[in-house]
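Dumping the structure here so I can ask a few things about it.
Every protein chain except one is present and positioned as in the full complex.
What follows is chain A.
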Amino acid sequence: MSFLGYKSIIEEGDLVLAFIGRDSIKPINVKAGEILNTRYGAFPHDIMIGSKYGAQVSGSKGFGFIHLLYPTPELWSISLPHRTQIVYTPDSSYIVQRLGITAGSRVIEAGTGSGSFSHALARTVNETGKLFTYEFHESRYLEAKKEFEDHHLPNFIITHRDVCENGFDIIQNDETVDVSADSVFLDLPSPWTAIPRLKSVVAKGKRIGICCFSPCIEQVLKTVEALEAEGWTGIEMVEVAGRKWEARKDMVRTLDDALDRLRDVKRRQLEGIEKVKLIRAQRDNTPVESADVEVSSGSKREATEEADSEEPISKKARGFNPWGRGIRVREGDEAYQWFNVTRGEGEVKSHTSYLTFAHYLNFDDE
């Protein structure tokens, strides 16, 4: 298993993303004898070993299921343990595309945070490229380091460092590591303090791209001023808005059906009154006055669908019932008419951060 390539069959020791539901994807390291417990049942790891990535497996009791997915950075970003606010795919994919990051790119990322973007970057720069990621928070650094190692990312150097204070230079075995980054991503509270420290680690004789990721406009202002002061050009700030929809069905309710239903209600009311009168008359032995209200033609469609149902018929479901009121109707039930719709998320991310882009023509002393 590797985020930098694919395989088809799950083996012991592999990372599997157990898809439980849209908002619930659980990363598991497959180990014989262990069991994954979910709200849909228990799933022994033994049934996963040897099965294909993408397989649907049922729980040990024979019902409930999960899907076994291959880890990609995009699925990982949905399932990962959040240590900080993460960079979501609409932002991260645009940053990668706009900075022109491809296989072979050398990228600086500070800070590492939850490592969501790190995975996407490591995948894209791949084996021929390199990711230099920095995290100043010690336990977050340790967790990220372990995670990247567990995920066999072969192409990164993670450094425990406050880059705003101590810059980006990396010393390994008494030697300065050649960073020569061509792209820089700064997700820091004060990127303007880190920008002046980049000179020694960006590639010489090249056009360098940068993206600073800040939630507040005041931060953008300071960042732009620092970029200008340091000779960066083509400064532009943008916002990315990602929206998601799901295909759903909405019942078609026609005016004619609504009219017929009211007519039916009225007819049944009158029938009820007549019935009551009749009962009273029989009880009191008095003659019946006939109603001078016209009774509607009656219903086209009686509530028959629920006749064979196990559930008791509620009061609402009586009479002409064109939309299945009072009974449970599954979305898309063929007895009804449906409109294909797309439903947006209940809550959207209306602001993630401002993305300030710039480039630096590092054409001096190649």
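As a working rule, a residue touches a chain if its C-beta (ideal position, glycine included) is under 8 Å from a C-beta of that chain, and two chains touch if they have at least 3 such contacts; residues count from 1.
We adopt the following convention: contacts and distances are computed from a predicted model.
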item: Protein name (UniProt record) of the chain left out of view, among "2-oxoisovalerate dehydrogenase subunit alpha", "Trafficking protein particle complex subunit 2-like protein", "Ribonuclease H2 subunit B" or "tRNA (adenine(58)-N(1))-methyltransferase non-catalytic subunit TRM6"; value: "tRNA (adenine(58)-N(1))-methyltransferase non-catalytic subunit TRM6"
item: Of A:L68, A:I195 or A:I210, the residue in touch with the unshown chain; value: A:L68
item: Residue among A:P44, A:P90, A:G167 or A:P215 touching the omitted chain; value: A:P90
item: Full-complex contact with the absent chain, from A:H137, A:R207 or A:R318; value: A:R207
item: For chain A, residues in touch with the removed chain; value: 4-6, 8, 19, 21-22, 40-41, 52-58, 62-65, 67-70, 72-75, 89-90, 92-94, 96-98, 100, 102-104, 120, 123-124, 126-128, 205-207, 217, 220-221, 224-225, 227-228, 231-247, 249, 310, 328, 330, 340-342, 354, 356, 359-364
